[in-house]
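Of the protein chains in this complex, one is absent; all others appear in place.
Entry: chain A
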Amino acid sequence: MSQRLAKEYRALSKTLGRDPEYAYIISLAPVSEENLRKWESLITGPPDTPYFGHEFTLQIEASEAYPLEPPKVQFQARCMPHCNVDFDSGRICLSVLDAAHWTPAWDLLHVVHAIWLLLASPEPDSPLDVDLACLVRAGDRSAHNSLIAYYLNGGSRGHCGHVSER
């Protein structure tokens, strides 16, 4: 039904792998060709961040009303420690994904790029992970980065304990 997603898919298969700007995107494609509403993307972390060298899976779900409504995007649960990402569910707090700020002129590539940029610049004013947000706000960059590195390299993390501390 949705030709727009089909067109995006076609355009992406052309641009991805060619455009050096989007070299960090390993894959961005629908889960199956039958259902273009569910997409999945594999991206590498941006350079000069603790995420660099790691790979992350984004789950994208475009609603019936896409592109008039923003797609639902989230990281795989319990994989992404970031101050704007809910660690347990993978939910992302990003204005672009908000219905009020979304504009139909954007497509999925824009969304992935925006999320990728968010990784490099955490926004402590609208946190979903209070611990990391506190560290960012305090300006303790090294603690922030090493905590993330610790989690990414297999460090265990309590379920919801970090939220109740505040």
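To be clear about the criterion, contacts are C-beta pairs under 8 Å (C-beta built on N, C-alpha and C of every residue); 3 or more make two chains touch, one makes a residue touch a chain; residues count from 1.
Just so it is clear, contacts and distances are computed from a predicted model.
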- line: Among "KLTH0E08954p", "Peroxin-7", "DNA sliding clamp PCNA" or "Sedlin", the omitted chain is listed in UniProt as "KLTH0E08954p"
Task: Quick one: say which of A:Ala65, A:Ala120 or A:Ala138 touches the chain that got left out.
output: A:Ala65
Field: Residue ranges of chain A at the interface with the undisplayed chain
entry: 1-4, 7-8, 11, 64-65, 67-68, 103-105
